[in-house]
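A single protein chain has been omitted from the complex, and every remaining protein chain is retained in its original position.
Naming follows writing order (A and B), and every chain is counted from residue 1.
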Amino acid sequence: MEANFLEGGVVSEVKPNGNGKPNGKAHTNGKAHVAVTQEPELRATGMPRLHLAQMVVQTQRGPELIDITEKVQDMLAKTGIKEGNVLVYSRHTTAGIVINENEPLLIQDMYRFLERLASPADTYSHNDFSIRTVNMCEDECANGHAHCQHLTIGCQQMVPVVEGHLALGRWQRLFLLEMDHPRTREVLIQIFGI
Amino acid sequence: MEANFLEGGVVSEVKPNGNGKPNGKAHTNGKAHVAVTQEPELRATGMPRLHLAQMVVQTQRGPELIDITEKVQDMLAKTGIKEGNVLVYSRHTTAGIVINENEPLLIQDMYRFLERLASPADTYSHNDFSIRTVNMCEDECANGHAHCQHLTIGCQQMVPVVEGHLALGRWQRLFLLEMDHPRTREVLIQIFGI
Partner (left out) sequence: MEANFLEGGVVSEVKPNGNGKPNGKAHTNGKAHVAVTQEPELRATGMPRLHLAQMVVQTQRGPELIDITEKVQDMLAKTGIKEGNVLVYSRHTTAGIVINENEPLLIQDMYRFLERLASPADTYSHNDFSIRTVNMCEDECANGHAHCQHLTIGCQQMVPVVEGHLALGRWQRLFLLEMDHPRTREVLIQIFGI
């Protein structure tokens, strides 16, 4: 696999046959054109290792997207793992892990999107402390909307590792997404490979 | 990594330097405070094992969230895997796997949220058996809404395993989510590690 695999992520630079055109395995799938530009290549075999790291994020508002890409890449570099994958895992039900673009205006769009999806202004029985009896804490606050958003966001992302780097595309960044009020959040980073 | 890693999931108890304060690697990311509380630690190396288990769930309504956390943890314990991960996988397109909180009022909120997201009362061409010719079965019923909900929910969750336990946070529980009418559902549990 050529070095351009992870450098820039510009697909048009992939030259499977050295001539910049898809190879003979291309076919149409419905109307779309699908080309296998790299048949499965054995990247690594041998005794694998499992590393675990942790970060804690003190969020400042909800919703909030906090870019953790560099920290995760730094952790990966420290392990020396060259081929494998990284599982980024939020241990929460109202904070998730997202892969998207880090563009300030878009981030505001995504906050508005989440509010339309499940607004904190809507009515949630989970927020009615006059009737709720289960899982009540000292610092309980109204976060039914955050749980509902979390259903569609999830709490994890798995990223392939190629040549010691996260195989993120050109615009892909890893974020913690706070959907609740400002809180202290714990993220596990499990790094696996050879 | 200290035992408190998995005990309670209370982030404020994490004491990376033994003094309860984040270590020197903390920095601000926009406004948020991000601290690496555990640099990548080698948890295991050696010949790994892959185990596979299966459960079948007879659901009683749609939507329905069925807590399968204890069953998955029991399966993990039987394998003796100490470090690795568990892939919980629904083999369906109208039933998914969810991580969220098991609080009865919240569960009702989530049912209402799913209905707002894609209501069974909306019109779906998939439900028009007068024109549909593909993938028709004997027991076909109107479930276009469930397929659309499934797009955002997904059919799997990957949970890290630390010290022989699912590294779920304090409020995190694993659920099968039925989005269709009552059906028999199959869940694969792949347990990997050392």
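The rule we apply is simple: contacts are C-beta pairs under 8 Å (C-beta built on N, C-alpha and C of every residue); 3 or more make two chains touch, one makes a residue touch a chain.
Computed from a predicted structure; not experimentally measured.
Considering the whole complex, the residue from B:A53, B:I99, B:L114 or B:V161 that touches the absent chain is B:A53.
Within the full complex, the residue among A:E70, A:E101 or A:E140 touching the omitted chain is A:E101.
Within the complete assembly, residues 1, 5, 9, 11-12, 14, 22, 29-48, 83-85, 98-106, 108-110, 113-114, 117, 152-154, 157-160, 162, 167-172, 193-194 of subunit A touch the chain that is not shown. Interface residues of subunit B with the unshown chain, by the touch rule above, are 47-61, 64, 66-68, 71, 75-76, 78-79, 87, 89-93, 117-118, 124-126, 128, 131-132, 134-135, 144, 147-148, 150-152, 154-156, 158, 184-186, 188-192.
Methods note: only the chains that are shown with their structure count from here on.
Centre-to-centre separation between subunit A and subunit B, using Cα means, comes to 15 Å.
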